[in-house]
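Data first, discussion second: the structure below is written as structure tokens.
With one protein chain held back, the other chains of the complex are shown just where they sit.
Per-chain residue numbering starts at 1, and chain names A, B and C are given in the order in which the chains are listed.
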Amino acid sequence: MTVKVSVVVGNPKPQSRTLKVATTLVEHLFADDTYDLKVIDLADHQSEIFAWPSEEMSALNAHVAESDLVVFACPTYKATYTGLLKAFLDRYPANGLAGVVAIPVLTGADLTHSMGPTVNLAPLLVELGAIVPGRGFYFVASQMDKIDELVAAAASEYRSNFAKVAFLAGPGDMS
Amino acid sequence: MTVKVSVVVGNPKPQSRTLKVATTLVEHLFADDTYDLKVIDLADHQSEIFAWPSEEMSALNAHVAESDLVVFACPTYKATYTGLLKAFLDRYPANGLAGVVAIPVLTGADLTHSMGPTVNLAPLLVELGAIVPGRGFYFVASQMDKIDELVAAAASEYRSNFAKVAFLAGPGDMS
Amino acid sequence: MTVKVSVVVGNPKPQSRTLKVATTLVEHLFADDTYDLKVIDLADHQSEIFAWPSEEMSALNAHVAESDLVVFACPTYKATYTGLLKAFLDRYPANGLAGVVAIPVLTGADLTHSMGPTVNLAPLLVELGAIVPGRGFYFVASQMDKIDELVAAAASEYRSNFAKVAFLAGPGDMS
Partner (left out) sequence: MTVKVSVVVGNPKPQSRTLKVATTLVEHLFADDTYDLKVIDLADHQSEIFAWPSEEMSALNAHVAESDLVVFACPTYKATYTGLLKAFLDRYPANGLAGVVAIPVLTGADLTHSMGPTVNLAPLLVELGAIVPGRGFYFVASQMDKIDELVAAAASEYRSNFAKVAFLAGPGDMS
């Protein structure tokens, strides 16, 4: 059994620290060799993001929607997710992320916008049908030197949450 | 294995339709004899809700925090949860619902406030550490004649969500 | 012309720092002798807050609804306003604060919940018909030694905002 994981990064600049936070979170969530990871850096797809139709974008949208877990990560712009990430999500039809487990991640300059992942990004993902089984994760960009410690704590809470929800699923639903 | 379930109703009037929606949801979530249910109708505890300390309230708070699943249900007042429910939740310390799986339910007169459970009640529960693995459930009060159909659909989506999250927990976390 | 101003404080403890922040804001908004101020400390009315009917509460609700400006101030509980303040606001019918200019104020321990006044308290007041012509004001409680400086800046921004909106009203609407 391999878990299909995607990371979607909504930073207009490629290869950002936000991307690093998201992939580090995945590494702390699952043991090596138990998952396949695809990283979608939307910075590489800005010129296509409003194209319609677009094979390139459709393939990305489909890959994300078929994932078991997706980390959606963004820098904080105006206290919330970027227009770039929203434009990607706008391409889905209603309920387009049904059944996908999602973790919202925002990075920011200081604590001022800490509430963003939980009050802005999580409800957006839930509106699309995604399942967000925990707090949004807010990462203060100046703490890159503590990234492992901070991300490990968030991952640990998420893994604990997965187990709590799994208890409700019962053995019969584990197929 | 018995699932410990609580229903907390934030309607200032006792024995409300909101309570009925919440308990019906529980009946559709779990098979008979697989769960213990305690219903806390906050209407019965209004005179104690601001008392400090209060053995009565502490016992209720503790029971809820020790539940595996809690349905928090309210009529919609001013587009969001009631002050009565908030006053109950205010009694918890930070992270006081850590590890509790929660389903937010709001009832309303029409569709106008449909977003309330997802944008207002869910973030409040998540702030307290609860896990909300799905959409908030909004129930239009005039549809009591279709309660079983509507609640069954919501319960079905939640059960599907539980299974999706359980897949991420893996067999080893099912202890 | 005298401006009718109310301060409503949703702290369950009376005579709080939050009350002090709110009244200081009023002092910075208006020149002495240009306004009448009534302070409603909801801590003094907790035993009546769920009573129905209640002459005491009705009189308070009416006074607030007839004010020109109301500062609604609360400590931050669970990232948002308190149940006590919400219970007071729940007593209004739909649109019960129509035409009242309102300033949302939350105090908190650190910057973590800075977004609370704008994303939680302001929309609640707007739902009741109040006019919130500016940012919610978030005050970090440890900065009481800088209260005058911080409050003066917020008051200055609000006064500037009043003038900007007044420009749109035009001279004919100043009756």
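The rule we apply is simple: contacts are C-beta pairs under 8 Å (C-beta built on N, C-alpha and C of every residue); 3 or more make two chains touch, one makes a residue touch a chain.
Please read these numbers as outputs of a predicted model, since none were measured by experiment.
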Contact with the hidden chain (one of B:83, B:96 or B:116): B:116
Contacting the left-out chain in the complete assembly, out of C:13, C:146 or C:164: C:164
Residue in contact with the excluded chain [from C:42, C:85, C:119 or C:150]: C:119
Touching residues (missing chain, whole complex) on chain C: 1, 3, 34, 68-69, 99-101, 115, 118-119, 122-123, 126-127, 129, 131-136, 159-171, 173-175
Missing-chain contacts mapped onto chain B: 79, 110-116, 119-120
Chain not shown, touching residues in chain A: 12, 46-47, 49-50, 52, 77-90, 92, 120, 123-124, 127-128
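FYI, only the chains that are shown with their structure count from here on.
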Chain-level touch network, classified as line, ring, star, complete or other: complete
Length of the line joining the C-alpha centres of chain A and chain B, rounded to whole Å: 26
Approximate Å spacing (C-alpha centroids) for the pair chain B, chain C: 30
Cα-centroid distance, chain A relative to chain C, in whole angstrom: 37
Interface hub residues of chain C, defined as touching at least two other chains: 79, 120
